[in-house]
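For this view, one protein chain was removed and the others were kept in their places.
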Amino acid sequence: MATKASRSAARLMMAPAVILLMGWMLVPLTMTVWFSFRKYLPLRGGDLGPAGFDNYVRFVTSSSFWPAVWTTLIIVGGVLLITVVLGILLALLLDQPMWGQGVVRILVIAPFFVMPTVSALVWKNMFMDPTNGLFAHLWRLFGAEPVAWLSEASMGSIVMIVSWQWLPFATLILLTAIQSLDSEQLEAAEMDGAGPLQRFGHIILPHLGRAITIVILIQTIFLLSIFAEIFVTTGGAFGTRTLTYLIFQRVLESQNVGLGSAGGVYAIILANIVAIFLMRIVGKNLDA
Amino acid sequence: MARAVSTQRKTLTTALAWAIGLVIFFPILWTVLTSFKTEAQAIANPPIFLNFDWTLENYAIVQERSNYMRFLWNSVILAGGSTLLGIIIAVPAAWSMAFVPSKRTKDILLWMLSTKMLPAVGVLYPIYLLFIKMGLLDSRAGMVIVLMLINLPIIVWMLYTYFREIPGEILEAARMDGATLKEELIYILTPMAIPGIASTVLLNFILAWNEAFWTLNLTAVDAAPLTAFIASYSSPEGLFFAKLSAASTMAIAPILILGWFSQKQLVRGLTFGAVK
Partner (left out) sequence: MGRIQLKDVTKSFGEAQVIPPLNLTIEDGEFTVFVGPSGCGKSTLLRLIAGLEDITSGVIEINGEDATDVVPARRGLAMVFQSYALYPHMSVRKNIAFPLRMAKMSPDEIDRRVKSAADVLNLTDYLERRPGQLSGGQRQRVAIGRAIVREPAAFLFDEPLSNLDAALRVGMRMEISELHKKLDTTMVYVTHDQVEAMTMADKIVVLQAGYIEQVGSPLELYQRPKNTFVAGFIGSPKMNLVTGAEAARHDATTIGIRPEHIDISDSEGAWKGIVGVSEHLGSDTFFHIHSDISDEPLTVRASGELLLDYGATVFLTPRAEYLHRFDARGLRIE
């Protein structure tokens, strides 16, 4: 639906966005790839020449690599499991008729708008602090010994904090998806003799399939790069060093840019694997 | 047709939903309450819920000691500036893709999306280095640009999905009615798209406000927004619960309010239009 004139105008109007994003992507990416093949230590003389694949090998063989991978997987997997399962249940609940639905919705969504540094700090100090935290008070109330959550149960604590932040996102998207389900379909299923559990299993869950996939993919991309939550709570200690955090430490704390860049390339590849699946779904949606 | 649900069942659902809602909201509520307590009451055991001596002292101290207003101002400039700049760049691009689609439109959109998925940590050092070289480190201008770039794909996508809902025939009608391209954009498209543009602005303002990777790594003092301000409480001030709460409340209050207005758009924006 267009003429030559509008097409050339369109190209011109698209140019700034495309050029900017192209630069934003290509320039740093090229630099990262370049650094990853150099021995580059800014504080000890800068670029000390080519390094071949040394950085890549060293990054993978370093003693902190596999723990970081595990930490990353546990955090991402744990948060996904919690948010998707609770998200579905919560969405089903919120879809029921009730008084004050709007207010409940707001209460449930609120954590998503809390900036990551705030939620990390509030949880860390006011809830999980072993002396004055609310949990410590609660434990004492039942005569139990307060737990130093972030050092003794560090992974669980971080998974909890991050789940709290992302549960609203999962709930909101799944709720939107449930609400788009044609109620006649459910009524038809009921006429066909399906009970509540069967209706959930055969109608609602398949209908939610796409939304669940989207929640998983988008959250994975964000969760792979969570940073502030760890930066503020444990600083990567107590076995909470994720891949992202490890790279951050290599690059900015120990200023081994070559090594960190090799790690960065790994992270980019990892993210791209997830991204490909997400883009397929989004792309399909574009054709509709 | 919705069926009548028994009052009993509705009461039960209501009670359960409210209970869960309050549990989820509790950390925020507790933070806000604590911000009005004295430090001693804030750590009291058993915890005091409501009957404490309400005081605004913490807010005054936080402002005095860490110059809260300057961080707030930086947050407003970074979030507002990057969103505004992003909209200016994205509106023409989204118009093009929505109304003059070509074979490559889909690829361009997906490619833009893919830049959003680039893990920030992978390009941290290059950006850091470029910022030093260009004198942009810890500058508002630099942060506005970075935040604009990381959110540009979302802005383009959101606008694109909104524009696509405007029937092309209406723009063609304007063209037949003698409107030039400029008049078409001013008199027809923009007024029709205002709700969509407004939600896009809102959501991106929130995202930029809460962004905590680049703001923590690329700012120090001059351009540091509230994310960095709060991070500075990580120790040892964090142990002063009342002050921490006051600082936190001030950092999240504006965005909580905006966020509640944007819940519907949130879904569309964060799923790139895949769920509406």
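Just so it is clear, A and B label the chains in written order, and each chain counts residues from 1 on its own.
In this section, a residue touches a chain if its C-beta (ideal position, glycine included) is under 8 Å from a C-beta of that chain, and two chains touch if they have at least 3 such contacts.
What you see is a predicted model, and the numbers here were worked out from it, not measured in a lab.
Q: Shown chains touched by the missing chain?
A: Hidden chain, whole complex, touched shown chains: A, B.
Q: From the list B:53, B:169 or B:222, pick the residue that touches the absent chain.
A: B:169
Q: On chain A, where is the contact patch with the chain that was removed from view?
A: The list for chain A reads 1-5.
Q: Name every residue on chain B in touch with the hidden partner chain.
A: 103, 167, 169-170, 172-180, 183, 187-188, 191-192
In this section, only the chains that are shown with their structure count from here on.
Q: If you average the Cα atoms of chain A and of chain B to get two centres, how far apart are those centres in Å?
A: Here the centre of chain B sits 16 Å away from the centre of chain A.
Q: In the complex, go through chain B and note every residue touching chain A.
A: 2, 5, 10, 13-14, 16-18, 20-22, 24-25, 27-28, 30-31, 34, 43, 45-47, 89-90, 92-93, 95-97, 99-100, 102, 106, 108-115, 117-130, 149, 152-153, 156, 168, 172, 181, 206, 209-210, 212-213, 216-217, 226-228, 230-231, 233-234, 238-239, 241, 244-245, 248, 251-252, 255-256, 258-260, 263, 266-267, 270-276
Q: Which chain A residues qualify as touching chain B in the complex?
A: 1-2, 6-7, 9-11, 13-14, 16-18, 20-21, 24-25, 27-29, 31-32, 35, 90, 93-94, 96-101, 103-119, 121-127, 129, 132, 134, 137, 140-141, 164, 167-169, 172-173, 176-177, 180, 183, 210-211, 214, 218, 221, 224-225, 227-228, 231-232, 244, 247-248, 251-252, 257, 260-261, 264-265, 267-268, 270-272, 274-275, 278-279, 281-283, 285-287
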